[in-house]
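Omission of a single protein chain aside, the complex is shown with its protein chains in their original locations.
Per-chain numbering from 1; labels A and B assigned in written order.
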Amino acid sequence: MPGITREEVAHLARLARLELKGEELDHFAGQLDDIIGAVARVSEVADQDVPPTSHPLPLTNVMRADEVRPSLTPAQALSGAPAQEQQRFKVPQILGED
Amino acid sequence: MTVTDLVSYEDALASYDPVMGLEVHVELGTKTKMFCGCSTELKQDANSQTCPVCLGLPGALPVVNEIGVESAIKIGLALHCEIAEWCRFARKNYFYPDMPKNFQTSQYDEPIAFNGYLDVQLEDGEIFRVEIERAHMEEDTGKSTHVGGAAGRIHGASHSLLDYNRAGIPLIEIVTKPIEGAGARAPEVAKAYVAELRELIKALGVSEARMEMGQMRCDVNLSLRPNGTETFGTRSETKNVNSLRSVERAARFEIQRHAAVLSSGGTIVQETRHFHEEDGSTTAGRIKDNAEDYRYFPEPDLVPVAPARDWVEELRKGLPELPRLRRARLKEEWGVSEHDMQSILNAGAVDLIVATIEAGAPSDQARKWWMGELARNANETGRGLDELPITPAQVARVAALVAKGDLNDKLARQVIEGVLAGEGDPDTVVEKRGLKVVSDEGALSTAVDEAIAGNAAIADKIRGGKVAAAGALVGAVMKATRGQADAARVRELILEKLGVEG
């Protein structure tokens, strides 16, 4: 089953918003193929009837009361912004949904 | 806008059977956001209600708002759902600048509520059962403003500005099972479902569910299949249809559009569509291809939610009377038709009328003002009835003034106009505008005498038995008194003075 192609890596990079260069694609494709080949061992247990563990602790129902806590000031919120305008985060044009 | 081919609605239904799925997002009315303590108050300064958590700053972690969970359970119970004994949050991964973490904290295969139904009543009184697939908890996104393009549209914009005050506000997403068997009434069912759901949410007190403010948003998924077949067709997903009327129009439009495509031998593309209020049309959005992969996985920063059974039962006991049953009761009490009750519901007037009656107005008066003058004003100004700057108590006061004879209908309308214009409460408006009915018999008598003298020919007709002609004289008196006379009393006086029996 394991094995990953250059095309798959390119697709994954797009999903992950990484503008990989051509030589990087080749380099990573080879390395990832090795890694996936090795870690694919886990599927040995795929058919075993054991519950998956998503959380290392058996905690449930950790909730907070619906009480307002102080927010950051807008200046603090925007303090790391690469660009801002009108007290808002200024970002390049957004494609897609209208 | 591209011109879309449509077939007539009747022709569409003659060949095809619509299947609908409705996804409604409700913004909860909690004081704080779903995963942080930032206030949810609307219309505040940009980015003034943000913190490391809802800005998705590195290192910040979410903590669940217990009222968010409680509200979700209440909604689930009111929709006759099962409540999960154990469920988790999941991350829905996709990049979008309005989503600070670039994943939405949501629920995936373990929703908190599932397998329910909502009975909705159609205009002719028929009850239609809409099956509920699930209701789950998630969070809202921030708001973007697009700058440099036409009318704030995304296309052609040079850049966008982001305000994250809304990011993280709790949402409950309610998803129906495929709605089958509604046939030609599918659009009506869609509208009735959303209206009923809105009433339910409001009755539960978990949200004000104002659609015009985005507190309740509906996506309409629709597909057609040839009549008599079972397999669903390919669906379109019309996003953000944000009024009851639009829900109905969007469903109708899509039925006509799908039918046109299918009957001309085309295929429906699975895509999102945008609804346009101006003409009720939809246009193509994003194509849902395989590139979309949300890579859901259990949110590791939050622990599972396992609502205790006694808590769930306690919440069940506290549920209010279901809106449909309450409306049936009110319909009886008020003595109105099914159709009128539906109109009242659609106008969002049920609670306002009830409150007005509780404030002392007779039910017919309360209905008359909210569904007449006030509904008109709300419509003209693009507001919800409950957003008008007039309270049920003030409407009740106007009704009381009419009942006392201090106002006639015409004056009452002016009083309401004054209240809406911010001139004060009804009594203040009456005072300031000098709107009292002229009840000074002497002045009225003089005005009647003058009217008779000035309209001798009409007066003669009346004397001659044409009582109906009195209307013209009443009109003259009303004009002379700038509408402030009691028309009934004026008529009495005219007939009296002309020696005719009324």
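By definition in this document, a contact is a pair of C-beta atoms (placed from the backbone, for glycine too) under 8 Å apart; a residue touches a chain by one contact, two chains touch by 3 or more.
Operating definition for what follows: contacts and distances are computed from a predicted model.
Of the candidates "succinate dehydrogenase", "Multisubunit sodium/proton antiporter MrpC subunit", "Glutamyl-tRNA(Gln) amidotransferase subunit A" or "QueT transporter family protein", the chain left out of this view carries the UniProt protein name "Glutamyl-tRNA(Gln) amidotransferase subunit A".
Listed residues B:Pro62, B:Pro187, B:Pro307 or B:Pro323: the one in touch with the omitted chain is B:Pro62. Only one residue from B:Pro52, B:Gly424 or B:Gly483 touches the chain missing from this view: B:Pro52.
Summary of contacts with the chain left out: across B:Asp293, B:Glu333, B:Glu431 or B:Glu496, the touching residue is B:Asp293. Although one chain is not displayed, chain B still touches it through residues 51-52, 55-64, 91, 93, 95, 97, 100-103, 158, 160, 162, 293, 295-297, 300-303. Touch with the hidden chain on the side of chain A covers residues 1, 4, 8-9, 12-21, 24, 28, 31-32, 34-36, 38-46, 48, 50-57, 59, 62, 64, 72, 76-77, 79-83, 89, 91-96.
Everything below uses one rule, namely that only the chains that are shown with their structure count from here on.
Note: centroid distance chain A to chain B, computed from Cα atoms, is 38 Å. Chain contact summary for the complex, chain A toward chain B: residues 11, 14-15, 17, 54-55, 57, 59-74, 77-78, 80, 85-98.
Only residues 30-32, 36-39, 45-52, 55, 57, 63-69, 86, 88, 95-97, 144-147, 153-155, 157-164, 272, 274, 285-286, 291, 293, 295, 297-298, 300, 302-308 of chain B touch chain A when the two sit together in their complex.
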